[in-house]
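To start, I am sharing the structure in question, which I have written as structure tokens.
Let's look at chain A:
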Amino acid sequence: MGLSNDDRTQTPAISINGISKSFATNVVLRKINLDVYQGEVVALIGGNGAGKSTLMKILMGIYQPDGGEIHISGKKVNLCSPSAALSNGIYLVPQEPMLFPNMTVEENIVLGFQEKRAELRLRLEALIENLGWDLKLDRKAESLSIAEQQLVEILRGLLRNSKILILDEPTSALTFHEIESLFRIITDLHSNGISIFYITHRLTEVFDIATRVVVLRDGQITMEGSVGQFNQEMLIQGLLPTNYERAAIRKEEAVSDKKRKSKKPMLEIKDFGGYGFSNVNLEVYPGEILGLAGVVGAGRTELAVTIFGKDLVKQGAVILDGEEITGRKSKQIIEKGLIYVPEDRHLNGIYSMRDVEENVTSGVLGHLNKYFIDRKKSRELTDRYIKDFRIKVTGRDQITGSLSGGNQQKVVLAKALATNPKVVILDEPTRGIDAGARGDVYRIIHELKQQGVAVLLISSDIEEVIELSDRVAAMYQGRINHTFEENEITVDNLMSASFGVYQKEETA
Partner candidate 1 sequence: GGTDEVSDEGTAEPSDISVAFIPKLTGNSFFESANLGAQDIAEEVGFECAYTGNPEASVANQVQVINSAVQQGFSALAISSVTPDGLNNALKAAKEAGLKIVCWDSDVQNDMRSLHVAQGTPEQLGEMLVEMAAMQMTDEQKQSAKYCWHYSSATVTDQNSWQVAGEKYIKETYPGWVNVAPDNYYSGQDAEKAVSVGESILKTYPDIDAIICNDSTALPGQAQAAENLGLSGKDVIITGFCTPNGMRDFCKNGTVPVFGLWDCKVQGAMGAYLAYWLAAGNEFKVGDTIDIPTIGEVEVLPNTVLDPKAYTADDSGVVLLPERTIFTKDNIDDYNF
Partner candidate 2 sequence: MKIIAEKMAKTRELFTVAFMLLLFLITGLINPSFLAGDNLLLCFNGSVIYILLAIGVSFVITTGDIDVSVGATMGFTAAVCATLIRDGSSLMTAVVSAVAIGAVIGLINGLGVTKLRIPAIIMTLGINGVVRGSIYVYTQGKWVENLPAVFKSYGQISLFGFVNLFLLGTVLIVVGTYLYLHRARKGKYFAAIGDNIGGATLIGIPVDRVRITAFVLSGVFAAIAGVVFASKVGFVTPTAGNGYEMKAIAACVLGGVSLTGGVGSVIGAMFGAVIMSSISRILVFLQFSSNWDDTITGILLIIIVVADALIQTHLKEKARKERLAARDLKAQSHFEEKEVLAG
């Protein structure tokens, strides 16, 4: 799909010359030079905090560069505001959805357009039809899940008819089905001569749709070239910190069926039902990772949140280490030894304006002291987690919001694990974090397993589920479709079960 070298003689659609940017003392971009031609799909990859989003926000006019120039179709432009960028045919689908919660999906998408409303609606309907996404246009945006929000953001970008479309981790919350249809549209766009920046942490995607790869590290472009020149291994090498030794995640032998049966399950979910799911039966044993696969909207988050005491139980029971905890308050459930790590880090996970220490200790203050805060203990605890989890901070008093995404995720994990849980429910623990951090998170999960903690792992990333899980339950439309033992865990099996088409061998 790459363009032939002849095309390179034309003027680049956008040309970035020597762009630099720093925030206070933090140098984020160092003299970036990049030319992108018509119809290219440029995969921009790099670790958390490498500066990808910052560069894109400069193109969108959200940030002003400290130095450098931008040319569009050979003409120098001043992208001083998003409207300037828009009038130059640039559009950014942001990493974090920025919808208008009180407006409908349709209003969210069409606001700010100059065209007639009726025309727009027709175009929009056609687009959704083409994508095959299931989105009601009159729903209020505040009722959308994070994945649905991302769909709306993408629709907004696609409808814009921009010449240069930037997609900043558009698929981080999406699953197979949506990603596939999105890629189809991207391919269409790029054959129509539209230039696309595509940021992702999922390297397989790079090979699926990109024509060119750009690797950003510490604000500099360290590798660049047409996609054919690379393979996945090379990209990983290019991404990881130079002195990084990959944590050897040797998959332990899965707890065998027999061995498991001899133990008591740590978490038992019996005929459990609530809003969005029903008839769920699951058992998680100590030292086991049970994966929970499914497509967006399968009801996995609802299941987890209901177990955690945040939503109404309609039927069934949850038993933790022999004790029934059905319908208890989250606070009591945490005390009993179950913790849930929410999927939306920004909404439910971190206290971005507070420092790392306050975040890590937020769940255990009651244990540190009754009324007053024992600073000594809380510092020790924080330092221990910073060290154990290799959280990259300037100190335990760094503001959490200023950490990179992966490190924020580690803080969220530390906060959860500081409660000394027997059961951990992880909901999308690696969404939006880079390969290095992902390795660290996997290592942490493994350590939990070794300590005998029961882990319920919810993830939309099938490879992740396969890599980590001892057993996998697949959820489809609110039910557990099938539970796979270790030897049955394959991409095909999980995929078909997630889409509700898996047929058990005995019935087949």
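Selection rule, in plain terms: all candidates are chains of the complex that A comes from, given by their letters.
Before moving on, here are some points about what is shown:
The criterion applied here is as follows: a contact is a pair of C-beta atoms (placed from the backbone, for glycine too) under 8 Å apart; a residue touches a chain by one contact, two chains touch by 3 or more; residues count from 1.
Small disclaimer: the values here were computed from a predicted structure and weren't measured.
One chain among 1 or 2 touches chain A in this complex, and its number is 2.
Residues 60, 62, 81-83, 85-87, 92, 94, 98-103, 107, 111-114, 117, 143, 156, 275-278, 297, 299, 302, 476-479, 500, 507 of chain A are the ones touching candidate 2 in the complex.
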